[in-house]
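Sharing a structure with you now.
Every protein chain except one is present and positioned as in the full complex.
This part shows subunit A:
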Amino acid sequence: MFHWLEKNPFFFAVGVFLVIAFAGLIEILPNFAEAARPVDGLRPYTVLELAGKEVYKKDNCIACHSQLIRPFKAETDRYGQYSLSGEYAYDRPFLWGSKRTGPDLHRVGNYRTTDWHENHMWEPTSVVPGSIMPAYKHQFTNAADIATAYAEAVTVKNVFNTPYGDDIQPGKAAFEAYKPKILAEAQKIADNMKNKDVKDAVAAGKVPEVVALIAYLNSLGTSRYEAKK
């Protein structure tokens, strides 16, 4: 049969395709029916947190930090309760990472504060002596892209039925109407920060990247379990 296939490239290609596609059918498809169910009480990211998640992606924090606590005593001692599938139901994409050059962040919101993150992003060695993490000072001046974060919330709400409120609607007008909520949330973060430029920017209606990023990091952990409002 193989000799015949080697002389008939079309059937050869069909054969190869069937053989390689087989494993995917068996391993991947069954999980789609169940794995995306959220755990009870999980809330989707706020728009500001989504903007922070974009900063996390943009500066590629995933290169060094994981967001997956494995079910080992050493890991649960170090980071907290091991991760559950249902906690990631609103993570598009998933951000588990594959390398820990720095520690896991899946529950970092439980044990770090806004103030700590601010110092850490400005000068990592000031809070972790010996850290090899670069400083991310540009996050204090770059503006977070809240329009795109809002667009993401609209998209996951309309396409994937993620439970957002009725105030998340398509269109520029809806975004402008929603903006004050984002700024109010940013204001709460900025109140706990000391960088004057950041405070001034937020007061002037802008959201520096670091504010959004901290909102996102603070949301990681059991703090994301909240009764649906």
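The rule is short, and it goes like this: contacts are C-beta pairs under 8 Å (C-beta built on N, C-alpha and C of every residue); 3 or more make two chains touch, one makes a residue touch a chain; residues count from 1.
What we mean here is this: contacts and distances are computed from a predicted model.
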{"item": "Per UniProt, the name of the complex member that is left out, chosen from \"cytochrome-c oxidase\", \"Oxidoreductase\", \"Probable sugar-binding periplasmic protein\" or \"Type I-E CRISPR-associated protein Cas7/Cse4/CasC\"", "value": "\"cytochrome-c oxidase\""}
{"item": "Contact with the hidden chain (one of A:21, A:143, A:184 or A:203)", "value": "A:21"}
{"item": "Residue touching the undisplayed chain, where the options are A:48, A:149 or A:210", "value": "A:149"}
{"item": "Those residues of subunit A which, in the complete complex, touch the missing chain", "value": "2-3, 6-7, 9, 12-13, 16-17, 19-24, 27-28, 31-32, 35-36, 54, 57-64, 66, 68, 70-75, 77-78, 83-85, 87-103, 128-136, 138, 142, 145, 147-152, 154-156, 158-160, 170-172, 175"}
